[in-house]
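All remarks here apply to the structure that follows.
Partial view: only certain chains, each at its native spot in the assembly.
The first chain written gets the first letter, and so on, giving A and B; residue counts start at 1 in each chain.
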Amino acid sequence: MSLADKIRLKIRQQDRLEDGVYDLWIEAKDMAATAGPGQFISLYCNDGGRLLPRPISICEIDKKEGLIRLVYRVIGKGTDEISRFRSGDYIECMGPLGNGFSLEDKKALIIGGGIGIPPLLELAKQLKCEKDIVLGYRDLTFLDKDFESYGNVYLSTEDGSVGTKGNVIDAIIEHGLTADIIYACGPTPMLRGVKEYAKSIGATAQLSLEERMACGIGACLACVCQSKDLDHHTNVNNKRICKEGPVFYADDIIL
Amino acid sequence: MNNKDKNIKKINMEVDIGGIRFKNPVTTASGTFGSGMEYSDYVDLSSLGAVTTKGVSTNPWPGNPTPRVAETYGGMLNAIGLQNPGIDVFLQRDLPFLKSYDTKIIVNVVGKTAEEYCEVVERLSESEVDMLEINISCPNVKEGGIAFGQDPIRVEAITSQVRKYSKKPIIIKLSPNVTDIGEIARAAEAGGADAISLINTLTGMKIDIERRDFLLANKIGGLSGPAIKPIAVRMVYQAACAVKIPIIGMGGIMNGEDALEFIMAGATMVAVGTANFINPRATKEVMDGIEAYMVRNNIGDIKELIGCVGK
């Protein structure tokens, strides 16, 4: 396994997708060579007041150009700082981290909610099987066009401005979508809904989780989620999201 | 002695604590380095003076609910709550792993009761670990931890109790959340500690003003990182003035210069904690920084620097 070292990487380009959502391309040859969909990168701030990493999922991998794409929302001071970087600037990164999705050759449903959508793009690209893609937003959409070449895209918005009015499950039901496997990323309430839905249709589900992190590599035990069974490493009912995750089979964890 | 001779003179970084010889004064702060596995990709564990492990208890502990960490200005709060797989897994899996490296092993010991501390100490005494660090200063657990560490009478009592069960040298890890650190240090010394380590984290809190709630599920957490370094250096200095036993200093060490402050204040060894999260090679940078300083200033033996401040 190649080492996820902490290094300074050059920014190729950064654009604003919509209000507060940024699209960052980093020159990361080594990472691009080994990274898979669902893995994440720890970004570090320059401001010495902010020491902990900002974990951001990999949105797209361009192995040929050696680029990694990250799409993130500004929610605090760290992402705000990062959003001000320009092409040619350098950013401290560590990655790729975590396990990523396991690609299974079964009829797939890809479900993303809000800022949980970006990690699903590379997955949609790499999944060669039959697939439907459901993307849920509050109001303004982003990245949905990028998904279109990889499958049928269904949208939901809370305000009904685009697609189904409601959440992703509403859209799934409206369109009567089913699958043998579900891949999902989004807010916890959505993941709970997805887990339940998967169960109801007898599909397996891989869910990408979030938690506050410190080390990002499995040492500090900050980022755990509850697991159904005793975890092999921790010997308690806790799994490390940064190491055993961020993607888990829905049945293995308690949301 | 001319300059050339000075420069080729071998630098001695070895230190002794409790009869154990460490190849250099740099170890890891308990709980920030796991049992070394995750960092062994980044740092040659054999280059470290010692690896200090996460707290180990009799039975597996699940720790606290999440969120367990929060970023603060120049530091972080943690409320892991001493999650650990328990002593059986430690002895079966982590210890053999660590023994495969040429470094010393310091095991951090936690318990909910004095009996639990003693049980872990007794079992580890039979194993191949080098030293035990008794954590009576964790602010994140309801029972045990800090409850033992804030009152000199209890500190002396628990120290002499675990002392009886230990065939290994004992380090007592002190809490900074006290009025008079010198008094606590003296209590540990009186109880028979071979060394003391400090500081554990300072109790802190962060409030999420949008949710109007505590950010950490545990409400309070332990503050670590460079923000706390001035407090840690002061306490190491005061403890060094109060006791004769050696001191392992920690709290916000990010580089060799930070480590040297602790050593000059009176620490025989230093531990690198939160810095590992920010730079997985932090331990190595600390070692290299100390060595570079010694070369630059023509210091042949690290012992010349221990407690040298103001002299």
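Basically, a residue touches a chain if its C-beta (ideal position, glycine included) is under 8 Å from a C-beta of that chain, and two chains touch if they have at least 3 such contacts.
Bear in mind that the values here come from a model prediction, so they are computed numbers and not experimental data.
**Q** Express the subunit copy numbers of the entire complex in terms of the labels on the chains shown.
**A** A x2, B x2
The criterion applied here is as follows: only the chains that are shown with their structure count from here on.
**Q** How many angstrom lie between the centres of subunit A and subunit B, each centre taken as the mean Cα position?
**A** Computed from C-alpha means, the inter-chain centre distance equals 36 Å.
**Q** Residue numbers of subunit B touching subunit A in their complex, please.
**A** Residue list for subunit B touching subunit A: 31-34, 37-39, 41-42, 54, 60-63, 66-71, 73-76, 78, 80, 83, 85-86, 89, 225-226, 274, 276-281.
**Q** Which residues of subunit A touch subunit B in their complex?
**A** Residues 3, 5-6, 44, 48-53, 78, 94, 211-225, 233-238, 243 of subunit A touch subunit B in their complex.
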